[in-house]
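Presented below is the structure to which this report refers.
Only one protein chain is missing; all other protein chains are in place.
The block that comes next holds chain A.
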Amino acid sequence: MAAGPSPLTAWLTTAEPQSRTQARVGHAYQSFRRLARNPTAMAGLVIVGLLVFVAAFAPLLATHSPIASGDLRTERLLPPGPVFWLGTDDQARDIYSRLLYGSRLTLAVVILVSIIATPIGLAIGTVSGYFGGWLDRVLMRITDIFLAFPRLVLALAFVAALGPGIENAIIAIAITAWPPYARLARAETLTIRNSDFIHAVRLQGGSSLRILLKHIVPLCLSSVTVRVTLDMAGIILTAAGLGFLGLGAQPPTPEWGTMIAQGRRFLMDQWWVAAVPGIAIFVVSLGFNLLGDGLRDALDPKASR
């Protein structure tokens, strides 16, 4: 770099920030640069970014209606071609358009599950680890009970009790997703709880609530974020699995798992009907996994020197 860093880079990387915002933005920029150095993480970020983009602009990108059938006599189960880019299914619907709209459901499932499950896991884990004693024992035994169930089976039971549908599938997955986060947050809290900087806040008269919210939760957040990102692949697969079993999104909703279930009957002769949503699930799951791995390296507090 002969010309030296640009003013913006200099502003972001200065060792002497002039304001709270600059310090925070600069810190985020450093984390991002660590992430950007990792090519697989960037590949994951691109895939996830693409998913978000496609979900946001699905109506603009789609060539056909995702729900309305085409001409059932001439347009059923067509192979990929110039009109139907990824072929059509047994209801003569364009698979490409259904795939685009399905990304909205996938993204909604992922976001809603993490919004519901992460705070529950964090709250239970940090409270349990910070206060210890009987509260810790009670909360951790409850967590153990949830952990003892296989995720899909518990989700199945919940969906069976609440009735099929994407909303219930989301609730069911969220209920089964939080225990690992609680375990992780508790383990982190136990190592932080007795450190000097927590003692220092207590000596300043800080309440337990303040210590938990302002000091312990932010430190647990990065490892929990990594774990949630890595779990997103599993969440997508569980949602698709529930859809496949007919307990998630109901037809004609363009959900990827449901699409595979419908294409199963034609797997031998019209492979694309099931393969295309299958590839989409695979690629998006892989993207979240790669991103999670990269985040682990970027957010590791020990590496942030």
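Assume contacts are C-beta pairs under 8 Å (C-beta built on N, C-alpha and C of every residue); 3 or more make two chains touch, one makes a residue touch a chain; residues count from 1.
One rule holds in what follows: contacts and distances are computed from a predicted model.
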item	value
Per UniProt, the name of the complex member that is left out, chosen from "Pyruvate dehydrogenase E1 component subunit beta", "Glutathione import ATP-binding protein GsiA", "NH(3)-dependent NAD(+) synthetase" or "Oligopeptide/dipeptide ABC transporter, ATPase subunit"	"Glutathione import ATP-binding protein GsiA"
Touching residue (missing chain; options A:A148, A:A161 or A:L203)	A:L203
Given A:P82, A:P150 or A:P218, the one touching the chain that is not displayed	A:P218
Interface residues of chain A (partner: the chain not displayed)	15-20, 22-23, 27, 195-197, 199-206, 210, 214-215, 218-219, 301, 304-305
